[in-house]
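Apart from one protein chain that is not included, each protein chain of the complex appears where it belongs.
Moving on to chain A:
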């Protein structure tokens, strides 16, 4: 039997004002990209509690993408600066615990950057494909 190609499942937290609109634009522009992202719309990237990311990874998501407005462009003025610190903190903790940090990505994507959205998804998917499935899935008694 032919082995099925591994298609990563990436949980994406997209901010309503920029990144979700950017994803929409990529859609209506019919840009081609791998169907790996499971988008979750949040009002601001700073709505993403680091626990959401941790829960997604522990429950077997292959990767997590957090996307928001470019620094300086946050709809709520400063939300994404807090996001950036939280992601830096989470990466540091993962790093110290020997958990792969490259399954977590932060990306700034504005509402007009449909093609950047496609590029980010395509590149991230490719990288996760190379890394293979999240090893947490193999731990039965987690």
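The working rule: contacts are C-beta pairs under 8 Å (C-beta built on N, C-alpha and C of every residue); 3 or more make two chains touch, one makes a residue touch a chain; residues count from 1.
The rule we apply is simple: contacts and distances are computed from a predicted model.
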### Message
Considering only the chain that is not displayed, what protein name does its UniProt record carry among "Protein kinase", "Coenzyme F420 hydrogenase", "PspA-associated domain-containing protein" or "Pyruvate dehydrogenase E1 component beta subunit"?
### Response
"Coenzyme F420 hydrogenase"
### Task
State which residues belonging to chain A touch the missing partner chain.
50-51, 54-55, 58-60, 68, 70-72, 78, 80-82, 84-90, 92-93, 95-99, 105-108, 120, 123-124, 135-137, 139-142
